[in-house]
Structure formats: structure tokens, C-alpha cells
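Our next item is chain A:
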Amino acid sequence: MRVSLFVTCIVDQLFPNVGIAMAKVLERAGCELEFREGQTCCGQPAFNTGYRDEARTVAEHFLDVFEGAEHIVVPSGSCASMIAHHFAELLPADKRAHAVETQVWEFSQFLTDVLKIDDFGAALDATATYHDGCHSLREMKIKAGPRKLLEKVRGLKLIELDPPEECCGFGGTFSVKFPEISGSMVRSKVDAIERTGASTVISTDPSCLMQIQGALTRAGSKVRTMHLAEVLASR
Partner candidate 1 sequence: MKTPDVTAALADKKLQLAIHTATGRMAERRREIVAQGVMPDYQDIRQHAHNLKKHTLENLDYYLEQLERNVEARGGKVIWAKDAAEACAFVQKLARDKGVKVIVKSKSMTTEEIGLNEHLENDGVETVETDLGEYILQLAGEKPFHIIAPALHKTKEDVSDIFERHLHSQPESTPEGLTMIARKALREKFLEAGLGITGANFLIADSGAVVVVENEGNARLSCSAPKIHVAIGGIEKLIPRAQDLGVFLRLLARSATGQALSVYTSFLAGAKRPGEPDGPEEFYLVLVDNGRTKLLADESKRQSLYCIRCGACLNHCPVYRKIGGYNYPWVYSGPIGKILTPQFKGLHDDPWVPFASSLCGACGEVCPVKIEIPRILLELRADVKKDEGASVERFGFQVWAWLMRHPKLFGRLGSMGTSTMNMLPAVGPLKNWLSQRDLPESPKQSFRDWWKKR
Partner candidate 2 sequence: MTSRDEILTAIRAAVKRQPGAPIPEPPPVLLREGAHETLLEQFVAAFEALAGHAVVVTTAAEANAAVKTIVNGRTFAASSKMGGGEFSRDACATVDVGITSADYALADTGSLVLLTESAESRLLSLLPPCHIAVIGRSKIVPSLDDVFRTRALPGETSSAVTIVTGPSRTGDIEMRLVRGVHGPGEVHVVIIDEM
């Protein structure tokens, strides 16, 4: 199976290990990988801030770069959702913008729904909790998939967050336009994480992980964040 990686701008520049882990997992599963160098961003930051014209040009660039790609795999629910659900809105006359909805896959969904593999021989000795990123959860409908994958990770004990399904407070530019509210939200998330006693927080969204890790570090916590791909790549 040929897979075209869209690692996302944030993974490319800030969290390359997530992309590296994703590549490793997909190769172990027998996929043939390509990385189209023209890739940059999905345009979500501009789109969410109301700058549709700017978002449109970036979306168009994406479609140019990924022309002809059959399976575009993305280690981010929010980026995958931007591409799958909003490109058509930005470029209604562009057939590619509509077709891309079925071509783009969030990483965990690709594993469970396309490859239909849930065991990657992963091992991670840790007590962990899982954060459902809002776009992954509510726009991509990702909930059971990552948990199924994590169940197969040897040595991993998963404890659910209480309350579940709470936003981490990132929301793109929301995090810097309304820093106090964003900060208060992530601190509630950190409290919930600490209540589980977990040493690790796992998610499918790098931006959520960046927000949560930033707050954990600020609070002097030893808890670390890991992307699902990094967990599945662990041996």
C-alpha cells in the first residue's frame, strides 16, 4: 500500500519525532512511503482566525502538492479535519477539494480502518492516560480506535480521564487571544491528568500535546506527553 505522508507544519518543524514514529509504524505495517517535499501546512491557523483568502491559497498549494495521492496520512485529527471537511468550502469549484475528503486519513483511523491492523508489536512500560482532541473526537469521530491500538501495547496501562472529553484549551489562536481562559482550561486538564496518576499523556493531536506539555512543564510536573505514533513505535 502506497502512503503519502502529510506530517503537518507543526510536526515538521517542532515535533519531528512524531513524524519519524509514524513513518516507522507505517513501514513496519508494510506500507510504501512517500514524502512530497512541497508540503507545508493545511491552512487551519488562517481559516480558524477568519482569514479565508489566506487559508484558500494554502489549501490550493496543498492540493497541488498532493495531486494524485491515494492515501494521505496525517498525524493530527485537527489537520485531517481541516482538509477533509473545510477544503470543499474554501474551493467549491475545485474537484480535488471535494475528492480529498476520502483521500485523507488521520493516522489512527488509517491503521484501524484501512490497514485494519491493531497490533504493531509495540511495548511501553507505563501508566498512561489518553486525551481526546476535540477535532479528532467530534469532527473525525475518533474515540474507540486509538484505545483499541493502545490495548495491544505491551506493558501499557491505560486509565481514562475524569472528566472525559474536555477541551485542552488550545483552539489555535484562541490560546494566545484568550490566554487566561486557555490557561485555566489546560490547568484543569493537568489536574485531571494528575488525578489518574499516569506518567504519560497520549493523544492523536500534536497541538493539544504542545498545549498540555507546555502546562505540565510550567507546573513542574514529571508527566510527559507522547503522540500515539510514538507509543506505537516504541519497542
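The criterion applied here is as follows: a contact is a pair of C-beta atoms (placed from the backbone, for glycine too) under 8 Å apart; a residue touches a chain by one contact, two chains touch by 3 or more; residues count from 1.
Selection rule: all candidates are chains of the complex that A comes from, given by their letters.
As the structure is a computational prediction, the values presented were derived from the model and not from experiment.
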Interface partner of chain A in the complex, by touch - 1 or 2: 1
Contacting residues of chain A [partner candidate 1, same complex]: 7, 9, 11-17, 19-20, 23, 35, 37-41, 43, 45-52, 54-55, 57-58, 61, 65, 134-135, 137-139, 163, 165-167, 169-186, 210-211, 213-215, 217-218
